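The complex is shown incomplete by one protein chain, all other protein chains being positioned as in the whole.
Residue numbering begins at 1 within each chain, and the chains themselves are lettered A and B in the order written.
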Amino acid sequence: MSEFRGYIVRRTIYAMITLFLTITINFFIFRVMPGDPVSIMVSERILKPAVVEEVRAMFGLNLPLWQQYILYIRNLLIGYLGYSFHWKEPVINVIMERMPNTILLMGVSTIFSVIIGIVLGILAAWKRGTKIDVTILTSSLTFYSLPVFWIGMMLLMLFGYYLGMFPIAGTMSRPPPEGFFERILDILHHMTLPAITLTLISYGEYTLLMRGTLLDVLTQDYIVTARAKGLPERRVLVRHAMRNALLPTVTAVAISLGFIVSGATLTETVFSWNGVGRLIYDAMMMRDYPVLQGAFLIISISVILANYVADIVYGILDPRIRYGGQGA
Amino acid sequence: MPLLQVKNLKTYYQTARGYVKAVDGVNFQIEEGEVFGLAGESGCGKTTVALSIIRLLPPGGRIIDGKIIFNDKNILTMSEEDIRKIRWKKIAIVFQGAMNALNPVIKVGDQIVEAITTHENVSKEDAWKRTEKLFEMVGIDPSRAKDYPHEFSGGMKQRVMIAMALACNPQLLIADEPATALDVIVQAQILKLMRELQRKMNLSMMLITHDLSIIAETCNKVAIMYAGKIVEYADTKRIFRDPQHPYTRGLINAFPSIRGPKRKLISIPGTPPDLLNPPSGCRFHPRCPYTNDKCKKIEPELKDIGERHYVACHMSW
Partner (left out) sequence: MSLQKLMEEHIKSLREFANTFFKNKFGVIGVAILSVFIFMAIFAPQISPYNPMDVKSIGVGKPFSPPAWIKIFNKDIPDDSVFGIMGTDELGRDIFSQIIYGSRISLIVGFAASFTAVFIGTIIGLIAGYYGGIIDEVLMRFADILLIIPGLPLMIVLAAILGPSIRNIILVIGITSWPSIARIIRSQVLTVKEMKFVEFARAAGCGDNYIIFKHILPNVMPLVYVNAAINIANAILIEAGLSFLGLGDPNNISWGMMLFFAEQYQALLRLAWWYIFPPGICILLVVLSFIFIGHALDEILNPRLRLRR
């Protein structure tokens, strides 16, 4: 068991280092960008040139770079991500306001695409070479190849504009309906088309991964042993093949969970969904660097965390790591 | 009545470039309590014979022709459900290398328990007790049944495999290169263990190997395979005393005898043939030092040259 502890310690240190490097790079990317935020505010006549120096001093922009960096780290440690020039609010508020929308949409579509993807992947690998396999494979590859915003537009035109079955924009009706359940239903109604869109383009990746690893596992010697033992085919598949094949898929799912908070810029744009993905785009267009920097930071932390969780889960599922030995 | 009879077995693999004739008309039989050796270079079709007997060919592999009679019944015409009941209960197999033959994410004990409970109506507890006994029998501390495969060394894993193979008291044990990929000392230990168990349990066994010295020490009868065919088949003593086929002679010369007088090591020149397009006539002719025109054109049949010594060669010796 102590070797497993060693593994966890190593993974933790690794995650901390990555986090630190990411924060540092995140700081410098937005410092080498053309024009600091204040001069943009000047050029967009938000500030009078006379007060520029004062504001620069306020943001610490006239300090040497390394002092700015230390200031940035110190602000992060107390949870301060900066102030949005465009939305005139602390960055954290701007992001958090949109976060629930994004987590809801991405979370639901990720769950659906993972379930559909894994089930189809197992089915395809099990029926390898048959019509079922070819159909699943072709449809997965096709949906993977579709531009997500285009599926969104097609669904929106057909079910939104033409048939009028679903709302054409937004996350909620305005004004929102009375009552708790009515409100939930209203959100679900708005969410249906974007969630279908995201599910359609992302399930294929899990299908292909699951099918590939399962096929790999099915050629392993221990599968031949399991069959030679006279186990029924179902048991070979479920007990011997699937547990080994799920390892890479679990990792992929855990990692993709990290990206849930990054939203889906293209889908959110098509459906005017007020989420983080769209926020990043808007902030870029407004040159609102603090918001961008804050969003990138929050996403990076969440991805690093998800990778860390994936490593731990992998360690628990794979006895070779849990009890030391190779592969750790 | 022999326990197992293989008659004119033909197993081909379908590939993008055509059929690989891995086993092409093989005949042999195994009597009860007998240890039968199947020898040949790697790629000659030995493993395919073994996999054909339990009908577990990899994708693309198909048994084209022949009969495999086990206990009076033809395995090749059985339903999938019937053959499943024979696997392990009647015919168990110890695979090559064993490095990967155990599932890495399941405790070794559970893998043996599973084999027992699949075929016999016993409780998990009883199966687990039997597993511990099996562990003792193959010389492993029974408490290690709770460990995972990666915690065992190569030789220990192979012992686990042997324990697992004996879990249901099979009538026939197929051992496919049971000691290959282990170091020499461990190899000797494993083979010694197998011989002891065979004698103690009066097991019928089929031993597949490329190493004739193992055959010499273990088997009653031996068949030499080359390019999907049996080229010589006889009593072990006879074959070693009086090898007939040029290939057998080459093989016997190719390994140093520990006990016998020191001989010059002569390996057989050339490489095994491409089984997609096997050579015409005798498949060994491109590598044979005695080839004549007949060998290139006509395929020799396996003929009895007396005392149940079969040879497939045009040259009469």
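One rule holds for everything that comes next: a residue touches a chain if its C-beta (ideal position, glycine included) is under 8 Å from a C-beta of that chain, and two chains touch if they have at least 3 such contacts.
Predicted model only: the values in this text are computed from it and were never measured.
Novice: Taking the full complex into account, find the residue in A:F4, A:F27 or A:Y281 that is in contact with the omitted chain.
Specialist: For the chain that is not drawn, the touching residue is A:Y281.
Novice: Which listed residue, A:G6, A:P100, A:P147 or A:G179, touches the chain dropped from view?
Specialist: Residue touching the absent chain, from the options given: A:P147.
Novice: Out of A:V114, A:L215 or A:I321, which residue would touch the omitted chain in the full complex?
Specialist: Of the listed residues, the one touching the omitted chain is A:L215.
Novice: Even though one chain is hidden, which residues of chain A still touch it in the full complex?
Specialist: So the residues of chain A touching the missing chain come out as 17-18, 21-22, 25-26, 29, 33-34, 137, 141-142, 144-151, 153-154, 156-157, 160-162, 168, 212, 215-216, 219, 259, 262, 265-266, 269-270, 277, 280-281, 284-285, 292, 295-296, 299-300, 303-304, 307.
The rule is simple: only the chains that are shown with their structure count from here on.
Novice: Indicate the whole-number Å distance between the mean C-alpha point of chain A and the mean C-alpha point of chain B.
Specialist: 52
Novice: Okay, in this complex, where on chain B does chain A touch?
Specialist: Chain B reaches chain A through residues 51, 54, 56, 58-59, 84-89, 92-93, 95, 97, 99-106, 114-115, 118-119, 148, 150-151, 164.
Novice: For the complex, which residues does chain A have touching chain B?
Specialist: 128-129, 219-222, 224-232, 235, 239-240, 243-244, 317-320, 323, 325-326
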